[in-house]
Every structure is written in structure tokens, then in C-alpha cells.
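Only a portion of the chains appears, each positioned as in the full assembly.
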């Protein structure tokens, strides 16, 4: 249950409606997911978040699917249930296969484990790893 | 400062020495980094961790560089200083360019931000995201 | 679903009942929320937690609403669903407006982002920031 109602299209401010229109146009679908509907109470943050996300997640030095995998990894480590679901769906839509997903999860789990071991051991950074 | 001394080669148990030999052979370098030296006090965990890592981080459905990027992402989210340094070095060695690194960090930062917003808003998962 | 049953008033130990009476008197309401009912299995921790909370959250160098905003911020960063809901409700009861909530969330999101960037970059602390 959200801490604020999810806004339906007819409850949007003009500024939020413009962002929703851009989400629809950019994604080529009429569906606007709950994250944006919850965020729409604050059109300024809605707009800033959407525009930054749109700018970042397209093709660049990293391909869009790789970025979704990174997004999932961070979302898992931060324990964000919504984000794990939404970015898993996005990664599948961008071509994540079952085999890729299996490796992604195995790497996330391994990283969590060695992160914990390194922190427990308080391992000092090797000189050669310093920039 | 580690919570246990870093073991030098002459202080290793035979079991740990075998793992170190495999690390050197696999990586093609004589250098064994501090994580393994701190972990060498417990040869069983040293061996299990190294073997699982070796098995996971090579080529597969995801390429080795992509796995390093995912590893960095998890390590940042978990706040592991050592791991951020060691896997940033590993990613560079596997071909991460400055442009890729810039995008990686931007995505990690963006994910952390929308993770926080989703959690603050307690956004319910969209039906269509459920498997 | 709680990992322990929520205690109803008639299942309380005398010590827990006393704490519940104080919660009701302090807050001026008969309603005792689920957190305290789950904690009531351990009257010592119930009492210590309630008394410390009562002492901290009233007026002081910081006003009660500011303290609730801080509480929400920590709860979001720690990913505590219950706490996000209960302290969002408490902040509203103490006067948090929609505009304040929008700024709170924007700051929490921004902090999460720059926290991640600082950790990824392992930025050294400026000399002038040291106490």
C-alpha cells in the first residue's frame, strides 16, 4: 500500500500530465507504471527523475540491457521490492534470457558474500588498486 | 587495518597454499591480493569462495566485463570500500573505458535515488510485473 | 505477517500493560499501534524502547516534526516498510504538509544518489571537513 494514492490520469496536474505523455511516447505504450503515479504528487521531482532516467537508460557506452542488469543489482542490494520487480520486467523486455538472469543472480549473491567477508575482515586496499 | 593479519606465502597452510597457486595460475600473475591473504586464515572458506568466484566470473551468458560492472554496483550499494577498489581495478583490466565507468556510476546513482523514492512511497508492484 | 503474534490488551503482562497505559496517556488516544503489540512479548525491551522514544521525540533543540522527518529519512534508507508507514502517519499528524513531504522525498532521493556516487568514487574527506 503506497504512502500516497496513485494518481489516475484525470487527477494529474498539467505539468505531470506532460511527463506522462512523454513516458508514453518514449516507451511506445499507453501503460504508465505505479512508480510514476505515486511520484506524480510532486511534478517537479517526477519531471527531474523521468528526464534523467530517460537520458541515462538509452544506448551509450553501455547497452540498455547491461544498464538494466546494473539497476537490478543495485535494487537487490538496497532491498527495494518494487524496483526489483519493475527492472526485472524491463530487463526481460530488453532481452534478458533465463541464462543471463541466472548468472546475474549468482554474481549478485557472490558479491554480497564477498562484500560481507571483506567488511568483516576489514581488508586494507592493495596499493596497486589505488587510482 | 584488517581484523586479522594478512598471511604471507610462508604462513599459509598447505590447503591455502594450493588455493593461492590456483589463483596465480588462473590469473596469470604472481600477485595475490589482500582479500585472499585475509581470508587464508580459514582455508575452507578461502577455497569455497575462490572456486565459486572462478566458476562464476568467466565467460558465460554474460561476458566477464559485464559481471565486473554488476559486482561494482553491488559493492557500492553495500558500501564495501575494499570491493569497490578491487572490482574497479578488475573492470579496468577487463576493458572498462572511462565512458563506460561514467555511465556505470550514473546508473548506480540513479538506481539508488529511485530505490529510495520507491521505498519512501511504498509503491505497490504493478500486476503486470509479477511473474 | 509478524514473526510473533500481536498481543491484545488482555494478553499483556502487568509490566507491558503499564507501558501501554503510558503510551495511551502520552498520546491522548486509546489506539496502540502494532509495533508495540509485537514488542510486548518482551516487556523489558518494550519499556526501554518506549521510554527512550518518548524522551527523544518531544520538543527540544529540534522540533517534533523535524524529528519525524529525520525518522522517515532513516527508515527509508534502512528499507523498513512498517517504519516508513508509521512515521509518515506521525509526521502528517504533526503538521507535515504535501509540500514538505515532496521536499523531504526529493532530499532523501538526492542523498541516496550522492551517497552512492561518493562511495563509488571513494572520495577522500576534505581536510577542512574534519572536526
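Letters A, B and C mark the chains in the order given here, with residues in each chain numbered from 1 onward.
Rule of thumb we're sticking to: a contact is a pair of C-beta atoms (placed from the backbone, for glycine too) under 8 Å apart; a residue touches a chain by one contact, two chains touch by 3 or more.
Because the structure is predicted, anything quoted here is derived from the model rather than measured.
The complete homomeric complex described by this structure file contains 6 copies, of which 3 appear in the displayed model.
Here, only the chains that are shown with their structure count from here on.
Mean C-alpha position of subunit A lies 27 Å from that of subunit C. The mean-CA centres of subunit B and subunit C are about 34 angstrom from one another, to the nearest whole unit.
Averaging C-alpha coordinates per chain places the centre of subunit A 21 Å away from that of subunit B. The residues of subunit B that reach two or more other chains are 76-77, 81, 85, 104, 108, 110-117, 119-122, listed in rising order. If you check the complex, the residues on subunit B that touch subunit A are 1-4, 6, 31, 33-35, 38-39, 45, 49, 52-53, 56-57, 60-62, 66-67, 69-71, 73-78, 80-83, 85-86, 88-89, 97, 99-100, 102-104, 106-108, 110-126, 128-130. Against subunit C, in their complex, subunit A makes its touches with residues 1, 3-4, 41-42, 44-45, 49, 74, 78-80.
Residues of subunit C touching subunit A in their complex: 79, 84-85, 88, 98, 101-102, 105-106, 109, 116.
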